[in-house]
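My structure is below; once you've seen it, I'll send some questions.
One chain of protein is taken out of this complex; the other chains stay put.
As written, the chain order gives the labels A and B, with residue 1 at the start of each chain.
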Amino acid sequence: MTTNEKIVNFFKDRFPLEKFFILDLLAHKEVPVHKLTFGYYTGGLTLLFFMIQVVTGIILLFYYEPTISDANLSVEYLANFIKGGFFIHNLHTWSSSLMIFFGITHFLMTFAMKSFEKPREFTWITGLLLLGITFTLGFTGYLLPWNQIAVNATKVGLQSVQSVGQLLPGPLAQIPKTIVSTFQGGDEVGQPTLSRFYVLHIAFLPLAVLILISVHLLLVQLHGMSQGVDKPSLKVEKFFPEFILKDLMAWTLVVGGVLVLALCLPFEAFLPYPLLEPFNALGPTPGGIKPEWYFYFVYYPLELLPFPVLVVLSMIIIGILVLSPWIFRKTSRKILTIIAAIMASYLFIITVFGQQIYSYLKP
Amino acid sequence: MKKTINILSFIVSVNILTTQSVFAFPQFEKFVAEHSGKPVNCAMCHANDAGPIGNDPGQLGSLTKAEMEKVNLARLALKPGQKVDSPILNKFGNHIIESIGTEKFTQLLAKPEDLAKELGNQSDLDKDGIPDAQEYLDGTDPLNKLNGDPSKLFVINVQRNAWLLIYMAVSLYFIYFGLTNILKYYKLNKG
Partner (left out) sequence: MNEETDNKNNTIDRRLFVNGIVSLFGGVMFLSFGTVIQLYNYFFGSKLSKKEKVNYLKTNIERMQSQANQSRLALERVENDYILVSSYADLSSTTGVYFIDYDMRPALAFLGDNGLPNLLSAKCTHLGCTVGNEVNDGTILCPCHISYFNVQTGIPNPGSPAKLPLPKLNWVIKDKQNKIIAARGADGKIVGTTDKALLQDTNVYIAKA
């Protein structure tokens, strides 16, 4: 026995990983190769950004103070006086946007590739929940710097949820109000709101993501990659090591990109400076309050469509998405791809040109 | 003699201005908002984002006698080069008075676009690489190093962090190169 083998055996005896059936699955898992193969990378990239969020988020906790008198100053202090503070904070903000971007891409690709098909219904539903939680993480994290845009965007967001109550019949009408006051913790957005959003953002929601991601990934491993195209491709590659290596290569490129952004382009530079001032409860709301870009797809319709229409519409869309595995059971991938492309174009147009569309329709 | 008259007339005009409650200079704010297309407020130059009129911190109504004297001293800094520390102005506001003086400043009310030219490109109070005068034109905060025109900030920061970026690129390239080689190895061994 060579020394090499001795060392390997030493660890094999101590960590009998072969008993762990997932490894066995991984060893046999295969990834179909076809024109949509890049879709298989999107989930991994979302996971990468979640990991970046967890790490940078924990590091930020060293300085962040969740009180309405100190929150804004602690973020300012971090960015101005702590070595690397600006970088970590900026990385956290950029990577939150990218996590949502890749989450949405993953969702669209999964839809187009009909990966929700039996027996993967629960993978799909946990995925939708994860996407929802990711948006909520974005929303709750947005409040934490306690500046004008943060607090006012939160007010508008919570008030929108509360307005749904007017449209619900009888006893249901109280539900949105109860939900909002639970999160708001008082008549107005204030210290209780900050405390609640804080605990949601740093403990509750990340834990929920962790649990759901475990289920989601377990299911992905158990079922293997879905075929992705209507005519099953004959070409496959091994998940381990080929796909995983390519996945890591993609991660390397994306990490390079986000590091450049985090070092060189302050995320806040895109906002007018009056919105970055600490929130002033006694003054007027400054102009130009808008949610973060990833909410534009509901924000601009909210501005342009009558509220009840929007609520009914979004209920229907959410319903369709949740029930997709059953509704689109017999639909071909070609049609699903077209639907996904329509969704993608809608998201792209409303996110990039929303403001122009808005000022055109409502001068 | 001429100078005293000048000062006197200025004091009188200031008094008229204050009594009419327009001592804030919305001409500049209006110009910047139009020129940059961005919403701006008084906090670009003033201590309080609602301007100097009122009773809140950083506004005339809240000042002590000593602070009021500082305001008057700043108002009397007709010529450039005098150190001023007016509590109703922020660092940028005081810097404007120091570098051009109140006389020039009041003349600029008619031509707010020329303020940038008068300030010149030397001063950069927040050290973000974009001169204050340029930030004035862009409608960004000259006192916040994280606020500025995104494309300009990006170029400046790439230059500033060049070594760091090269280091990063090299290490990421090694990782990428390593992964490619391992992948090649497995591809060759598959057949």
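In this section, contacts are C-beta pairs under 8 Å (C-beta built on N, C-alpha and C of every residue); 3 or more make two chains touch, one makes a residue touch a chain.
Just so it is clear, the model here is predicted, and its values are computed rather than measured.
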(request) Taking the full complex into account, find the residue in A:N72, A:T193, A:S226 or A:T337 that is in contact with the omitted chain. (result) A:N72
(message) If I consider the whole complex, including the chain that's not displayed, which of A:V54, A:V156, A:I179 or A:L218 touches that chain?
(response) A:V156
(request) Can you list, in ascending order, the subunit B residues touching the missing chain? (result) 57, 164, 167-168, 170-185, 188-189
(message) What does the interface between subunit A and the hidden chain look like in terms of residue numbers?
(response) 59, 62, 68-70, 72-73, 77, 81-85, 87-88, 152, 155-156, 158-160, 163, 187-188, 278, 280-289, 303, 362
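As a working rule, only the chains that are shown with their structure count from here on.
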(message) I'd like to verify one number: the distance from the centre of subunit A to the centre of subunit B, where each centre is the average of its C-alpha atoms, in whole angstrom.
(response) 35
(message) Under the definition above, what is the set of subunit B residues touching subunit A in their complex?
(response) 38-41, 43-44, 49-50, 139-141, 144-150, 153-154, 157-158, 161, 164-165, 168-169, 172, 175-176, 179-180, 182-183, 186-187, 190
(request) Over in the complex, which subunit A residues touch subunit B? Could you list them? (result) 79-80, 86, 238, 241-242, 245-246, 248-249, 252-253, 255-256, 259-260, 263-266, 268-277, 280, 283, 286-288
